Structure formats: structure tokens, C-alpha cells
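One protein chain is absent from this view; the other protein chains keep their places.
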Amino acid sequence: MIPRSKMANSTVEITFYGRGGQGAVTAAQIIAQAAIKRGLFASSFPEYGAERRGAPVRAYVRLSREPIVAREPIERPNISVVFDVRLLRIFNIPAITRDTIVVNASSKDEVKQELSSFNGKVIYVNAYGIAMKHLGRPIVNTTMLGALLRVLDLVDIETVKALVMETFGSKAGRANAEALEEAYKTAEVVS
Amino acid sequence: MRNVTWRDIPIGGVILEPGNARNNITGTWRTQRPVIDQDACIRCRICWMYCPEPAILELRKPYVTKSGRKYEVTYEIDYDHCKGCGICAHECPVKAIKMVPEVGG
Partner (left out) sequence: MTKALSIREEVVKERVGLTSNYAAAYAVKAVDVDVIAAYPITPQTTIIEKLAEFVANGELDAEYIPVESEHSALSAVVGAAAAGARVFTATSAQGLEFMHEVLHITSGLRLPVVMAVPGRALSAPISIHGDYQDLMNARDTGWIIMIASTAQEVYDSIIMAYRIAEDRRVLLPVMVSYDGFLMSHTTEPVELYHEEYVRRFTPRNLERYRLDPRKPITMGVIASPEWYYEIKYQVIHTLKESKAVIREVHEEFNKAFGTNYGLIEKFMVDDADYVLITYGGASSGNAKEAARRARERGLRAGVVRIRLFRPFPTEELIEAIKDAKVVAVIDRALTPGNVYEGPVASDVISALYSRGIEKPVVSVVHGISQRTMFVEDFYNLYKMLDEYSKTGKYPGSTIFMGLRT
């Protein structure tokens, strides 16, 4: 693989891995919009397979202080945001992620076991539990955004919360913002 | 027509003068001409309605038939534009229109 150009090296690349219907595409768009609101450059695009409920899906975000020209899928993300621990193997995530994996799992032990070979940083969050508590539904995208914000300093939580409110409307927006907030507070750095 | 170049024609093939199809004397296309028997005609207007051109003229012209019937209007053919299609003759309910050959008729 040819190294990236100097300019591309200033870019943070994030891939969201989810299942159809969990809102990975929306989460990627919210992060891009939050960055754009702060005057940064961003590009977010879903992978367009057959988007069926339950099928594995990817959504990509590039963030940069410079205009972004490349329009290729992200093959080696700096950060992988994994909506379901079982997707780690499906997408070979520990092998391709450069720096950080943010993962939804039911326990820290499960994460440690799955990611024993990964040398980067790992953030664990029980997004399923948080989403059920605040939304009553297992839609974890906003919860995963909260966990992501623990390691992403290019965007701030207040901007993201405001965008969540705008995207989901007042009632659902508030519940999602609360889920995001709780995930932000309870996400744990495992390694 | 040879001298009318592409620069001289309104764009889009637009025709600026309404109703100028009248300038096209299609009456020269005929091989047969319709002839109305004014005494047999009952002024039902069916030929006027069916004529695709339209080349049936509805004229305010009083007419008294041989049997003494009075009409306020008379139907005549606009031979400048009638193409001789024969629809009027075909549709006439009283067979008052005959198609007559243009040549040798």
C-alpha cells in the first residue's frame, strides 16, 4: 500500500459498523455536520449495499482542517465505531483499525477477549443497555456517538447534542441526547 | 424559399402568425371533390363537425329548397383547402354529398 500524501495524513478517518436500521448512516452524518459547524472540513458517505434491516452496513466519515479531495472508501480507519461486538470479526476490524476501536458489548470481559490481539486504544460501552433505558428500543447510534466523543476532540458534545435534537425532533431528540450523554459518561477505556 | 436561411427562421420552429395554415393551399392535393346537393342537405352540421381541415364553410346565406323548405344557413366547401378525403360524403346521413373526380369528372 502506498502511503498517504502529506495532506491526507492530517485527516481523521472514522468508520461506523452497524446493522441495517441501527442508524449508522445517520450517526456518520451527525459527526460530519458537527465538524462542519465548527468550521472544519468533513465528508460522510454510506456504503451502498442492499440496505436491508439487519444486514451489516458501513458508513464513513473523513474529518480534516483542509479541504478533502479523496472520494474512496476508508480501508484503514483511525477510529472504528462498532455497533455490535459480533461485527468485529465480520469486518476484520482489529486488523484494519489504525488507532482506536469503540465497541458496544454486554461486558468488558467480552471486549477484552475479542480484542486481545489489538494494540490500539479500546473504548467499551454497553450501548444496548443505555439505548433500551432511554429509548426503549435497541437503536444504538446516538449512544455510540456519546462513546465516540470520548476519543474524538475535533467535535464537541454540545454541538453533537444540538444536532441530535435537530435530527430527531424535540421528544425523541431529548431521549437520544440523554442516551448520548450517559454513554459519554459511562464509556470505559479498556486498554 | 431558397433564400430563407436558418438565420431567418424563428427559433424552435415557432409560428408567430396564428392561423397561417390557411396560406397553405391544400386544395391542390385533391383527386376527387365533394359536391353538396343543397336541396337534399338537411343542415344537420355533421359534415362541418367531421371535416378534419376544416374545409366545410357554414355561411349565413338563406336558401329555399325546391320543395319550399327555408334555411338560414348554407354549407359550402372551401375548395382552396379541401383535400378531398371524402369523410363528409361518408358521414352525410342523407347522402347529400357526392365525390366527383377532379379530372374528367
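Each chain gets a letter, A and B, in the order it is written, and its residues are counted from 1.
Methods note: a contact is a pair of C-beta atoms (placed from the backbone, for glycine too) under 8 Å apart; a residue touches a chain by one contact, two chains touch by 3 or more.
Nothing here was measured: the structure is a model prediction, and the numbers come from that model.
Asks: Touching the hidden chain in the complete assembly: which of A:20, A:46, A:120 or A:138 does that?
Replies: The single option touching the absent chain is A:46.
Asks: Suppose we count only contacts with the excluded chain; which residues of chain B make the list?
Replies: 1, 4-6, 9-16, 18
Asks: Just the residue numbers, please: which parts of chain A touch the chain that's not shown?
Replies: Missing-chain contacts on chain A: residues 1-8, 28-29, 32-33, 35-37, 39, 41-46, 48, 68-73, 75.
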